[in-house]
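Just dropping this structure here.
Only a single protein chain was left out; the remaining protein chains are all shown in position.
Moving on to chain A:
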Amino acid sequence: MSGRIGPLLKRDLARLLLGGRGGGAIMPVLFFLSVAMLYPFAVGPDAPLLARTGGGVIWVAALLAAILPLDRLVEPDIELGMFDQWALRGISEELVIAVRVLAHWLSFGPPLMLAALPAAALLGLDGETLRIVEIGLLAGTPGLAALGVTVAALTAGLRGGAALSGLLVIPMAVPILIFGAGSLGMGGESGLALAGAVSLVLLAIAPFAGGAAVRAARG
């Protein structure tokens, strides 16, 4: 089985990180940076206000950026018959989904954490705030990745699935957002720990929920 994870991960990364027609990891990062750039235009150049609210803006931008690639995560492989061929070879849907969560996270988590550096400069965040934002993103983005792949598997094959998956992810991402962004204010370390805990729960559920959803979609 381990000999099959390598090719699966390599293929997923080639599709999600490097992109092809979908733009890969570049599109979420550009989207994230443009939100961070728009915000000062919208609220005005009030440095203390920007510094106080900027961390939260980065979190919201990260959440929205994570939604962008959802429609490419699972549905194309069902339409291509990839899941059928994997099933015939004894490669479980759970394994494929677990690998895909990892690839999805690698294609937006670390790039967003890097992009948070220029975004923090645009918003005038101080070093301590930036440190907490980065640790929070490290704790929260794996959960966002797991949630995204699960919802993408659930909505695969539905009409309007792309829009629906975005709508479904946002409310379910609220705990990560509350604890992750909340760590910037009161709570601090415990907020980070809770964001990490929510992430771990989502990571544990994702392969099974996503795998069951793919099998159900096969019908």
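Assume a contact is a pair of C-beta atoms (placed from the backbone, for glycine too) under 8 Å apart; a residue touches a chain by one contact, two chains touch by 3 or more; residues count from 1.
One rule holds for everything that comes next: contacts and distances are computed from a predicted model.
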Undisplayed chain, where the name is taken from the UniProt record, one of "Cytochrome c biogenesis ATP-binding export protein CcmA", "2-oxoisovalerate dehydrogenase subunit beta", "Biotin synthase" or "Sugar ABC transporter permease": "Cytochrome c biogenesis ATP-binding export protein CcmA"
Candidate in contact with the missing chain, chosen from A:Ala47, A:Leu80 or A:Leu117: A:Leu80
Interface residues of chain A (partner: the chain not displayed): 4, 6-8, 11, 14-15, 20-21, 79-82, 84-89, 91, 218-219
